[in-house]
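The complex is shown incomplete by one protein chain, all other protein chains being positioned as in the whole.
Presenting chain A:
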Amino acid sequence: METQFPMKQILNEDGVVVNSEYESQMTEELTKELYIKMLRARMFDRKSVNLQRQGRIGTYVPFEGQEAAQVGSSLVLEEGDWMFPTYRDHAATLTYGHSARNLFLYWKGYPMGCVPPEGKNIFPPAVPIASQLLHATGTAWAEQLKGTDRGSIVYFGDGATSEGDFHEGLNFASVYNAPVVFFNQNNGFAISVPMEKQMKSKTIAQKAVAYDIPGVRVDGNDIFVVYFETKKAMENARQGNGPTLIEAVTYRYGAHTTADDPSKYRDQEESKRRRETTDPLLRLERYLKNKGYFEEAWKTKVEEEITKEIEQAVEDMEAFGPAEPTDMFTHVFKKPTWSVQDQLDTFKAREKEEV
């Protein structure tokens, strides 16, 4: 089966083009945009880990190492498309237009962090595993019924493919020919459980066979192959040709969350080695250098701009003021039921007393 789903690659680890299919579209402009967006995601991620260490946000879920998979796939979305991320997909949500401030607010425990900017159909991070695949299918199906050419992209990890909802999502989308891209980030571990203990199948892409939809396996650390293959899948969906399952093989260097210790379940030397060999950002930097597009001064300028943006977002997060406890009551139903209203009134009365 593995041989039927070879890992597609455009850029090898040395930043050399090994597949020229899309070379004419790999412009300097696109390459630099991809690089900037990956760098921005990485800097956001590192900032978040630091904020967590300083106690300025709560537990955080780092994604360093997975920037190419997330940035490359999300860049193909157009206004009105639907995005269903997990809690590890801030590179994707940032790229599609979520505000860094709201992402920080999310990890600070503010409900506002779940609210996307107007016009961006970004769902809050899926916390139960694989259930969001069905929402992506439902929203995409709705677009199809409305006769638009919008679609959904949904993110999930390797562990999610063991859940029933993974299979129900693919089956429903296949039956209704819904315009969905099922974007799997196979980072090798479901918290601590490695892929070979998760499933006997060697690839995730092959699971598409059962649903008679295309299954594509890509090098998830090669942003070009991610971008062009996702673009193709989304265009296919928009044209009414149904869903695609994409497996992006990638790696997370760090822990599952800031609350766990990866040294307990995997070789830390391997993670160090990966930073040198498969790192998505480094690979694109090598390509930029090979093409003569890269200058240190340019990178420094880009880094400065991103730092400014992130620092501003942190400042905005911290200036946001205390979370509004009454939010807990006011959005359960459009109109509160008497029990929610009673509890809100009691809560407010108690708050007043305490003051």
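By our rule, a contact is a pair of C-beta atoms (placed from the backbone, for glycine too) under 8 Å apart; a residue touches a chain by one contact, two chains touch by 3 or more; residues count from 1.
In the analysis below, contacts and distances are computed from a predicted model.
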- Listed names "Cadmium-translocating P-type ATPase", "Putative membrane protein", "Transport permease protein" or "Alpha-ketoacid dehydrogenase subunit beta", with the criterion being the UniProt name of the chain not displayed: "Alpha-ketoacid dehydrogenase subunit beta"
- Task: For the chain that's not shown, point to the residue among A:5, A:60 or A:141 touching it.
- Result: A:141
- Task: Among A:85, A:169 or A:280, choose the residue that contacts the chain missing from this document, as touch is defined above.
- Result: A:169
- Sole residue of A:17, A:112, A:282 or A:302 that reaches the chain not shown, by the stated touch rule: A:112
- Query: Of A:97, A:124 or A:262, which residue touches the hidden chain?
  - Reply: A:124
- Can you list where chain A touches the absent chain? 82, 111-112, 114-116, 123-124, 127-128, 131, 133-143, 145-146, 152, 164-165, 168-169, 171-172, 175, 327-328, 331-334, 337-339
